[in-house]
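A protein chain is absent from this complex, but the other protein chains hold their places.
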Amino acid sequence: MSDTLLKVRDLKIGATVYPPGEKPHDIEIVHGVSFDLERGKVLGLIGESGAGKSTIGLASMAYGRGGVKITGGEVWVNGRDILKTSHGDIRKLRGGEVTYVSQSAAASFNPAKKIMDQVVEAAVEQKKFSRKEAEGRARELFAKLGLPDPDNIGDRYPHQVSGGQLQRCMTALALCPEPDLVVFDEPTTALDVTTQIDVLMAIKEAIADTGVAALYITHDLAVVAQVSDDIMVLRMGNTVEYGTTDQIINNPQEEYTQALVSVRSIEHEEKQPTPEPVLSVDGITARYKGLNFDVLHNVNVELHPGQTLAVVGESGSGKSTLARVITGLLPPRDGEINFAGRKLSPDLAGRTREDLRELQMIYQMADVAMNPRQTVGTIIGRPLEFYFNMRGSEKRKRIIELLDEIELGEKFIDRYPAELSGGQKQRVCIARSLAAKPKMIICDEVTSALDPLVADGILKLLLDLQKIEDVAYLFITHDLATVRAISDSIAVMYQGRVVRYGPKSQVLSPPFDDYTDLLLSSVPEMHLGWLEEVVAHRKMESAGN
Amino acid sequence: MKNIPISAIIGLAFTALYFIIAIFAPLLAPYGMAEVVGDVWEPSSSQFWLGTDNIGRDLLSRMIYGGRTTIFIATAATILSFVTGSILGFLAAVLGGWADQVMSRAVDLIMSIPTLIFALVVLAMVPVTVPVLIIVMGLLDSTRVYRLARAVAVDIAVMDYVEAAKLRGEGQVWIIFREILPNALSPLVAELGLRFIFMVLFVSTLSFLGLGVQPPLADWGGIVKENKDGIVYGIGAALYPAVAIATLAISVNLVADWVLNRTTSLKGGRG
Partner (left out) sequence: MHPIIKLVSQRLALGLLLLFGASALIFGLTEALPGDAAQAVLGQAATPEALANLREEMGLNRPALTRYFEWLGGILQGDLGQSLTNKLDIADSIGNRLGNTLFLAFWAAIVSVPLAIFLGLLAVRYRNRWPDKLISAVTLTTISIPEFLIGYVLVYFVAVKLGMFSPLAMINDSMSFGQKLNSIALPVIVLTLVVLAHMMRMTRAAILNVMQSAYVETAELKGLSNFQVIYRHAFPNAVAPIVNVVMLNLAYLVVGVVVVEVVFVYPGMGQYLVDHVTKRDVPVVLACGVIFAAIYIGLNMIADIVAILANPRLRHPK
C-alpha cells in the first residue's frame, strides 16, 4: 500500500435550502469528486464561488457547515472510511489527525479567551501533549511563523493583535497538535497583498518543516501554484481538471482551466497624455469629521480625456477617500479640483447638474448600489429622464441601446436586481453611469467582489466602452493585475500620500521606490517558484543594505 | 402574490373575518348592545348562543359589538401611532443633527417610563373617553414606531444606491419617496401588525382596569370586567374575549410573519 493519507472516492454532498415562500428541499452541491493525497504533500483545490471547494475540504473532517450533509461516496483518512466510523473516532480525527485554518481568523477565534488557551486546546484535549509541552510547542510555532514576541503573544486576546498576525496564530493553532493533514480554507484572501506574501511564506515553510500534508483551498490560481504539489480545478461541484501543479499551470488541457490561467492577461496599449486633462486634482488634503489627522496629504493627479488613471493602494491608503473628495461627498480641507476646464465646488450642494452628469460613479458592491425595488429599466432610465428629459418610447429605445452595449439585451429591462448574477448587476451599474453620457467615471474597486473570469469580462467591457464612448476612468483598486490590464497612467498611494505617479510604462519600470517595489513584488505571479524567488531576492537586498 | 403560504392565508382570512364582523356589527348581532333580554348568566342555548351576561344581556351580541369597539379603537390608535411615529422617524433620519438629537432624546425619556404606568398617570388626570384613549395610546406607542422607522431609514440612507441618487443630483423628495420609503415599507408593514395586536391588548387591559371604554359601551376587556365575578361560580362568560383576542392576535401575527419573510426574500439572493 502506498503512503496515501487521504483518499476521497465519488464524494457527493447535498444541502437543504430554505427558499422563502417555498418548501425546503434538498439539492446536490458536490457531484462525485475523487482524489488522493499522500503524506507530506499539498493538494490545491481551486474554483470560483459555488464550486464546492470549502465543502469538500470540510468533508475531510466529516463536517458539514449549516445544512450541508455528505450524501454519498467514501472519505478515507489514515486507512479508515471516516463517513462510516464512530462518533468518538470522529472527535479523535478532528483536531488530532486533521485540523482547519479558516479564511477569517478574526471570527474563528473566541473573543473571550486568550490566544494561547485556544491554540493549545486541541493538542491537550486530544492527549497528544501535556499543557506545558503544548505551550512550548505553540511558542516555537509562533516564532517559526514570524510572529512578534512569540513568548508572550499567547497571553493576548484575539482583538489585541492585527489581522495578519491572527491568521498566523490560526496556522499555529492548526499545527500545534501535530496533525497529519491541515485544511487551509482561503487563509490569505482577506489580507492585503504585502501581508499575504509573508503569511503565505510562513505557511509554506511550516508545511515543509513539519512534514504535514495540506489541502489548500483558494480562488487564486497564482497563489495555489506557489504552495501545492497537485491541483484540482473545481466548477459547480464537478472536477474540471486534476493534475500536477506544473501540468495545470504550464499545460492546461480544459478550456476552463486555460481561461483561469490566462486570466488578467488583457493587453492594453498605453495612450499618450493630451494637452488638456479632463480632471486635475491639485493639492488635496482631507480628513473625516471627528478625526484629528488627515487621511489625504497634498494629493496631485491628472486624468486625460478617454484615458484611465489607476489609483492603487492597500486598505487604509486613502484611495477611496480620494473618490469621495472628487465626487463632493467629502469637501477637502485644502486644494481644488478642476474638471472639464472649470473649477468644481468642493461640496456636492454647490455643483451644477451638468457637473454631476459629466462625473459618474460605479461602486464595488453592485447589489447595494441598485435600489432593490426598481427594475433594470427604471435604474438605467432614471438618468435619461433626469438629465435629458427623455420620456416614453424615446427613453425605452435608449435603455435598450444601453442594454445591448453592456451585452445583456432587451429581455433584462423588467427584471429586478435580485434576479441578476453578480456580473450582470455590475453591468447594469455601468449602463446607468453611461446613460448620463459622462466625461469621466470613477470606478471604485468595481471588480473586487467578482470571480476572476467574471471580473475579466467586466474589464474587457469597460475598455471596449471607453473606445466607443470616449469616457475617462478613474480606476480605484488594490489589485495590480487589474492596474496593468486597464490603465494609461498610475498613482500609487500609501498612507494618504501619492508615492509614485506617472504613465504606466514609467511607474511599472525600475528604479522603484521602496513601497512600490514591495507592492509590485508581492503580487503573486502565475508561475512556479515565484514565491521563493521573491523571498530570496528580498533576503539578498536586505543583506546588501 | 403567488405562493402565499397556507398559514398566511389562514391569518388573512381570520383577520378579514374579524374586520367584517366589526364593520357590520349592527346587522350581524341578534340583539342590541345594551338590551337586557334574559336572566343573569344564562347558559348557552339556541336563543342565546353564548348565553347571557351579568345583567342578562345577550353575550354574543356583546361580543360582536365589543369587537367593533376594540378593533375600532386599536385601528385608530395604530394609525395615529404610525403616522406620527414614522413621519417623525423618517424626518429624524433624513435631517440628522440637532433635530434628530432632540426628538430621539425625548423618545428615550418617554420610553424610560413603562407604557402602562405612563397611561395610568395620564388617565388619572383627564376624563376617560374614546378619543382620549385613542390619542393617549397612539401617541405613547408612536415612540416605538419612531425608533423603528428611524433605524430602518438610517440603515437605508447609508446604502450606495441612495448615495448614487445624491450624486445624480436628486432632491430630498425623490430620495425619501422613491429610494428610502419603498424599501422601508415592508419592515414597517410587518411592525404595523405587531403594533395593532399590542393596541388590542392595551385597550383591553385598560378597560379591564376600568380605565378604558366606559359602560354601557361594550368592548372585550370590559366584558371580562363585567363577568369576572361569575368565574368563581364556574361561569365562563368572562373567557370568551380570551378566545377572540387570541385568535385575532395570532392571525395578525401570521400575516406579519409572512410580510417579513417576503421582505427578506427580496433582499437576499437570486429568485
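As written, the chain order gives the labels A and B, with residue 1 at the start of each chain.
By our rule, a contact is a pair of C-beta atoms (placed from the backbone, for glycine too) under 8 Å apart; a residue touches a chain by one contact, two chains touch by 3 or more.
Values in this document were obtained by computation on a predicted structure and should not be read as measured data.
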Going by the contact rule already stated, which one of A:Ser34, A:Ser104 or A:Thr210 would touch the omitted chain in the full complex? A:Ser104
So one chain is hidden, and I want to know which residue out of B:Ile9, B:Ala99 or B:Ile113 touches that hidden chain in the complete assembly. B:Ile113
Which one, B:Val37, B:Val154 or B:Leu211, makes contact with the chain that was left out? B:Leu211
Hey, which chain B residues sit against the chain that's not shown? 108-110, 112-118, 120-126, 197, 201, 204-205, 208-211, 221, 224, 228, 231-234, 236, 238-239, 241-242, 245-246, 249-250, 253
Spell out, residue by residue, where the missing chain touches chain A. 61, 63, 65, 90-96, 99-100, 102, 104, 107-113, 118, 121-122, 125-126, 157, 159-160, 173
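To be clear about the criterion, only the chains that are shown with their structure count from here on.
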Going by the contact rule at the top, pick out the chain A residues touching chain B in the complex. 19-22, 327-329, 348, 351, 353, 356-357, 360-361, 363, 365, 368-373, 382-383, 386, 416, 418-421, 432, 436
Across the complex, what residues on chain B touch chain A? 3-5, 159-161, 163-164, 166-170, 178-179, 182-183, 261-262, 264-271
